[in-house]
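Removed: one protein chain of the complex. Kept in place: all other protein chains.
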Amino acid sequence: MKYVKLPKENLDAFVENLKTHGKVYGPVKIGEYYSFQEINNSKEMSLEYSRTMIPPKKFFLKLKERLFTFNEEKGEYKETLEEEKIVVFGIHPCDINALKLMDKIYIDETPDKYYKMRRENAVIVGYGCHPDEYCFCHSLGTNYAADGFDLFLHELKDGFFVRVGSDKGNAIVSEISELIKDVEGSDIEEFRAAERKREKEYTLELNIRGITDMLALAYESEVWKEYADKCFGCGSCNLVCPTCRCYDVVDNVNLNLKSGERLRRLDSCMLRKHGLVAGGLNFRPTRIERLRNRFNCKGSLREDTLNCVGCGRCTVYCPSQIDYVEVLKKVRGEL
Amino acid sequence: MILNLEDELLDLLSNLDVKSFIMASSAHEETDLDVAFVEGSVSTEEGLERLKDIRKRSKILIAIGDCAVWGCVQAMRNQEMSMKERMRKVYDKEENFYDVLEPKGLSAYVDVDLEIPGCPIDKIEFLNAVLSLLHGDLPEVKDYPVCVECKLNEYQCLLVEKGMPCLGPIIVAGCNALCPGLGVDCIGCRGPIRDETNAAEELNVLKEKGYDEKYIKNRLKFFGANFGEIAKLSKMLEKKQPGKGGK
Partner (left out) sequence: MMENVLLPKLAKIVKSEKMTAIERFLQVEVLDKKFAEVFDYQPGQFIEVSIMGVGEAPISTCSIRTKKGVIDLCVRNVGRVTNAIHHLNIGSLIGIRGPYGNGFPMEEMEGSNLLLVAGGLGVAPLRSVLQYALKNRAKYKDITVFYGIRTYDTMLFRDEFYNLLAEGDKLGCKFYLSYEDSKDKQCISLEAEHSERCMCGVVTKLFERIKLSPEDTYAIICGPPIMYRFVVQELTKKQVPPEKIYMTLERRMKCGIGKCGHCIIGDGTSIKYVCKDGPVFTYWDALHTKGMI
């Protein structure tokens, strides 16, 4: 890996340069929450943010989008996907690791053109973070992004320790050679000390060893009923999750009744229709089965990684305050 | 509300042969219908007879608006006292001399093919439903809560982040989370989700946020009084605190 240093006073000039690589999005505070929004300069960002409600996955697998249009008279399906270059600035390690997981599904297996094209057209700039009481990425080993970014910034007292993670990142760094410096011994020491300190900041831990077995063994457990009684089946937990990938599809017709579009939107397995088939048979009829499915899906392996990165969003945004880590601790019999 | 569709309505009408649209036109034929849209709740015997007649004459019957789906605001005092008591209270007489029924949604009396809830209904949802029908199929019904639409629009959660008494988690979506998008908590104008609503938990959550039971009960009942779970819940609460409720 190549390492460089970006002095603090050059952050804005850096963002200016990034604009030449596409629309720049960064974490912005809106009311009481954070959201990735288009930014003009670094001051609009809140880089000390805890987490955005909606993860940066939204740039690739959109919350809702048009897949294509159709026209019955002409007999055509028409792709309407357009290429757009973007830069996503300030992504935390958990979310970068979540994108790597999404890549496995949306790029490595039968590629989804929408997702893949957007991934290829994006520059990912990671940003080091500090955990709050909901973060348990540490337990999942996702609190550090070893790869999956183009550039990754770690804050130092007078600048940023920058890891260059790809050719794309390297090309950007060479464009801004006048803005950056070589890292010095003292920078490296500061970075190492910060990482040591950060490791100690985690307060929430979840033992994930053997979690797949623990979940299978808890299949008939009372724990699902207990939490299903509290659950609204509102889907928020899935819709804010950076590793959930379920989507639903609908067709809409235009006023002429001949043309229209097919839309897709994120879906959630906590919603009734997720397991419903024609004729009224529902394979996950109650919130008990749905909750159990959600936890088993999150707690299953995809090529040795769990489908959860410990970002804490599902706990924070559950209107019923169902605590993800608490549920899994019960599943393990720890509570 | 449908009359607010303006341009779309004109386009739409060119595809429809409107037989009876009492508010919009004076044409009023008692013929067989492909699709009947019925607004309003059933609250008199006469209304019930008309409804049954419409059902007989139409292939597809669609309830539009909360009144037709749930009975709506008029139903708010349902279950609290009998019709008799209510008549006494209002008219000081016990006979039910207006043939008044407890206001209920249409599906309490006849088969309903599709329900488009809302007070007022969402015009885009209505338009899409009509387009689907004209296109020859039944529209897909939404059966998930408003929270989903909040998330899809990336609206801040008023319940979680601001402690506002939002009913979104138990109310059927379709309004595109109009109110939360404007920073206003959902009062449930589209009614609860059939067979799915966890009303008891809504009560718990709002109590935890510091609202008193009476306030929550009234809030839940405003649009959802005829909804089984809410009815049960409010009965339970009334037994606990006869007469007043709240702190």
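Per-chain numbering from 1; labels A and B assigned in written order.
Here is the rule we use: a residue touches a chain if its C-beta (ideal position, glycine included) is under 8 Å from a C-beta of that chain, and two chains touch if they have at least 3 such contacts.
Remember, it's a predicted structure, so these values are computed and weren't measured experimentally.
Among the chains in view, which touch the chain not shown?
A, B
Write down which of A:Y3, A:Y144 or A:Y247 is the residue touching the left-out chain.
A:Y247
Out of A:E79, A:E189 or A:E222, which touches the unshown chain?
Reading the full complex, the residue touching the unseen chain is A:E79.
For the chain that's not shown, point to the residue among A:N17, A:N41, A:T212 or A:T286 touching it.
Counting the whole complex, the residue in contact with the absent chain is A:T212.
Kindly note down the residues of subunit B that lie in touch with the hidden chain.
Interface with the chain not displayed, on the subunit B side: 132, 135-138, 140.
In the whole complex, what residues of subunit A lie against the chain that is missing from view?
Touching the chain left out of view, subunit A contributes residues 67-68, 70-72, 75-77, 79, 81, 105-106, 109-114, 116-117, 211-216, 219, 244-253, 257, 260, 267, 269, 273-279, 281, 283, 289, 293, 295-297, 299-300.
To be clear about the criterion, only the chains that are shown with their structure count from here on.
Taking the mean of the CA coordinates per chain, how far is subunit A from subunit B in Å?
Here the centre of subunit B sits 37 Å away from the centre of subunit A.
Enumerate the contact residues on subunit B facing subunit A in the complex.
8, 11-12, 15, 128, 131-132, 134-135, 140, 143-145, 147-148, 151-154, 156-157, 159-162, 166, 168-170, 193, 196, 198, 200-202, 204-205
For a test of understanding, state which residues of subunit A touch subunit B in their complex under the given definition.
So the residues of subunit A touching subunit B come out as 30-33, 35, 53-54, 58, 63-64, 229-236, 239-240, 250, 252-255, 257, 265-266, 268, 271-273, 287, 316-321.
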